[in-house]
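Selected chains from the complex are presented in situ; the others are not included.
Each chain carries a letter (A, B and C) given by its place in the written order, and its residues are counted from 1.
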Amino acid sequence: MIGQSGIAVRNILRADPASVVALGQYGVATIHEAMGRSGLLAPWMRPIFPGAKLAGTAVTIFAHPGDNWMLHVAAEMLRPGDVAVLGTSSENADGMFGDLLATSFRARGALGLVIDAACRDVRELAEMGFPVWSKRVSAKGTVKATLGSVNTPIICAGALVHPGDVIVADDDGVVVVPKAQAVEVAVAAAKREAKEAATRQRLAAGELGLDVYGMRENLHRAGLRYLESEADYAALGQAVR
Amino acid sequence: MIGQSGIAVRNILRADPASVVALGQYGVATIHEAMGRSGLLAPWMRPIFPGAKLAGTAVTIFAHPGDNWMLHVAAEMLRPGDVAVLGTSSENADGMFGDLLATSFRARGALGLVIDAACRDVRELAEMGFPVWSKRVSAKGTVKATLGSVNTPIICAGALVHPGDVIVADDDGVVVVPKAQAVEVAVAAAKREAKEAATRQRLAAGELGLDVYGMRENLHRAGLRYLESEADYAALGQAVR
Amino acid sequence: MIGQSGIAVRNILRADPASVVALGQYGVATIHEAMGRSGLLAPWMRPIFPGAKLAGTAVTIFAHPGDNWMLHVAAEMLRPGDVAVLGTSSENADGMFGDLLATSFRARGALGLVIDAACRDVRELAEMGFPVWSKRVSAKGTVKATLGSVNTPIICAGALVHPGDVIVADDDGVVVVPKAQAVEVAVAAAKREAKEAATRQRLAAGELGLDVYGMRENLHRAGLRYLESEADYAALGQAVR
């Protein structure tokens, strides 16, 4: 049950490493499109420094507002290639994560953190090159008093994340790929990327998307009226206002 | 009529190129002041990379939430020196614009984009040096299903923009100068800039704005009381709280 | 009385310079923790460029929305090592501060500005290396028509600031240390920093926070259940959903 507290699952099934590597080659936008335009976390999740990028497997954390106890429990579950992903039981923007936890997470092999709350020590994290996607930056400290869970399904920034799912994050945001679909999404992303490369060339050469994508017919059918000038527009009888 | 869908105007009257060049020498804040403190788009419009700057003529786009079809229609209307400016029929923060459209826009000679929604592929756009001012960054994809308009008057981020108006944008935000006022605003901006340069020197030398701007008299008339110490303040009978 | 207009106090008691220097060695998060997790301004206060950092004594400014008159009055009160701190009588995000005021403030010896409103000319400010923490960036100009106060107690971004208090600000935000507590907070911060350095080493070596901080006992007492696998979790009788 989503939102259940007091559970920590030690061993989880992670997405196939090869599929993680494959997905890591593509941007978040490409993967989101390859999944039928799904899987994105809400756009308020922003990297704490530009150029941050990662692809890894999720260790999920469910925490309560102003309480980062479960991040310590999660540290023990992290393995090389993992990404910690934290959702909260209600809206919160306290600084649950800083450079000490980052030091610990890195020592465990974690690649980064996705947290639907705030983080702090952002300068130190940038210097460490430890990437975090968070809702906010805040120095606000937290307590360690209330149990949440580790490695149970969570909602993070409006997206459902299961332990072991693939997380890809870059400057555009964060996307989650269910572990069972990782391979097929990687294949679809590759196809999309290839197609886009061809399109990019045509567009760079000055061709219009209207022609490359063959949109003119649909626009016409939808009723788009082309006018030659602003005067024609005014002549429609509508005051230009 | 603002908000009318289904129209695309091919030829528009653009502001005089010389006035665009002239305005491009000044910052957004200076131009806004030179217009009698008007013309700004809402401050939620932020550049996707620091140092972005442009001055160009507006090709306007009216679009519906989650639908970027009209950006493709607009591409055909863009000419060298233009800036695409997109307003929506209701609040939206989907990623309507990415590197493929930027490739196409650049091939058409466009200088950048101002979009009251989100854009994506921000790393690629930064690498291309294609500047975008947007409300948000989001990887969220859009559809191409509903007609809006191109080159009709729009509201973008709370400002009225006519096709052909001058758009100036920098790290401080975005300002629109009506094409009919472009010359006089450029002149006013030049005067303001000259005056500010002189003021800057005096302030740098340690003179106070109170004296440079002659404010002491007005402050006195408005009733400002100078107290010598915090003790005097406490003695006013008001607990320091 | 908080929120009283029409007063400017010329001479204030400032925190001991040595304590300011001492506090300047620590990050905002560390100082906040050293104060018993208090003293932070709201996290919407962000630096206008990355890497900004300062520690100084507060000259306080109380202003009304859309009116920056009091910033000019404050300039005269600024001494080397001061930080101007501005709170408003109601929510506002106009660009009250720009490069001219920064030139004047710097000439007076001020280190930077903390403003619960917006600033502009952010590129010029970054080039000057004049740090500002603000709620927003906005080119919107203001008037000089209504009296506020200078060097009276204010609320800035939800925190109470007295003239002469210590302000420390970095990439994580802004913290205010009451002048009477500056020395003891600096001592507490030093202790905390020393302790964290030792902890950091242990965590970097792969020890877990669970052990370093001795959390296992408390987690057990609180009832945390460790499960070996996702299958065990499912077997709890709760559908994995």
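Convention: a residue touches a chain if its C-beta (ideal position, glycine included) is under 8 Å from a C-beta of that chain, and two chains touch if they have at least 3 such contacts.
From a predicted model like this one, the values you see are computed outputs, not experimental measurements.
Every protein chain here shares one sequence; 3 sit in place, and the complete assembly counts 6 copies in total.
Everything below uses one rule, namely that only the chains that are shown with their structure count from here on.
With angles rounded to a multiple of 5, the C-alpha fit of chain A against chain B returns 120 degrees of rotation.
Centre to centre, using the average C-alpha position, chain B and chain C are separated by 29 Å. None of the residues of chain C touches two or more other chains.
If you check the complex, the residues on chain B that touch chain A are 1-2, 4, 6-13, 49, 69, 72-73, 75-76, 93, 95, 98-101, 103-104, 106-108, 118, 120-124, 126, 136-141, 144, 146-147, 151-153, 162-163. Chain A makes touch with chain B in their complex at residues 27-29, 32-33, 37, 40, 43, 46, 50-51, 170-173, 175, 196, 199-200, 203-210, 213, 215, 218-219, 222-230, 232-233, 236, 238-241.
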